[in-house]
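Every protein chain except one is present and positioned as in the full complex.
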């Protein structure tokens, strides 16, 4: 199934709106698609102990992360009726207001697109060894932990 | 609440990827946003009685539709913790592979973004008086009915 | 009483116009009966009546200045 081919998930720095637009445009040739769901994770300028986050610096155990992303892909295709899916995640520094996660799921019908997109985002947060330093305006930092 | 200001929902013809990219880019200044969920409805080249859909031509009872969109906005802001939301829907002809619905929901946290986006799409399909002619390659047509 | 009716989508195809004027219509029940009598094909098509941009459930009295619309199934999204 050529739609299931893997691409590199990690990208250096923030994910730009133009990159997202290009991804969307590429899908106009897939005319069996009726619904896309796109999740974007954006860096918040949270205030932690009185200091404002200006960026997150992401690192990962890349070999294991790639394996986990692959598992998540397989589970998403097994559990939902999808035309295609793409995941991109930043490594390195991403500033507040910029985008660090881009999940793009396409299906004939919206229920599968919505269900799979949410599943994938939850799996990424829980299963993939990615680490984030929240960097404050004075360049001190604290380590981020996924909670919500 | 300035975030809740209304904009025109209906646009003429397809919604382009560049328009979507611009919308995303505008949100980089809202640094309390952590999660965006974007739904895109794309025209499928369904085959109906042996004929292939090449486009849908949308019309609407516009005055009532605007009122319904407003109600949906109010309900979404009441039911979910949102930073902002935008809905765009095409009128006129949109070709197979092109985008006719763009729902863009932003929140601090992903649960609200996912929940609200899905709520809004379901409400649009069920509540808003929009009508669609599925136009075949020989320019004959049949009227679309939302089912799924 | 004469009322002015907006007609949308497939219903405009069947009726042959996107506007319609009818006389002696007191409520939405009478409207429905009159429409199906004038355009028998309508009996085979589901539609709803909106008055003042709100969909009517059951029967509702009509006034001369009401904005009345006939709506086929929705297809947005």
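Couple of notes before you dig in:
By written order: A, B and C. Residues from 1 in each chain.
By our rule, a contact is a pair of C-beta atoms (placed from the backbone, for glycine too) under 8 Å apart; a residue touches a chain by one contact, two chains touch by 3 or more.
Fair warning: this is a prediction, and the values are worked out from it, not measured in the lab.
Every shown chain that the unseen chain touches in the whole complex is listed here: A.
Residue A:121 is the one among A:53, A:121 or A:135 that touches the chain not shown. For the chain missing from the display, the contacting residue among A:82, A:101 or A:117 is A:101, taking the whole complex into account. The omitted chain makes contact with chain A at the following residues, 41, 56, 58-61, 63-65, 67, 89, 100-101, 121, 124-133, 143-146.
Please note the rule applied: only the chains that are shown with their structure count from here on.
Set against the C-alpha centre of chain C, every other chain centre is closer than that of A. Rounded to whole angstrom, the centroid-to-centroid distance between chain B and chain C, based on C-alpha atoms, equals 27 Å.
As a whole-number value, the distance joining the C-alpha centres of chain A and chain C reads 48 Å.
One finds 22 Å separating the Cα centroids of chain A and chain B.
Within chain C, contacts with two or more other chains are made by residues 77.
Residues of chain B in contact with at least two other chains: 41, 121.
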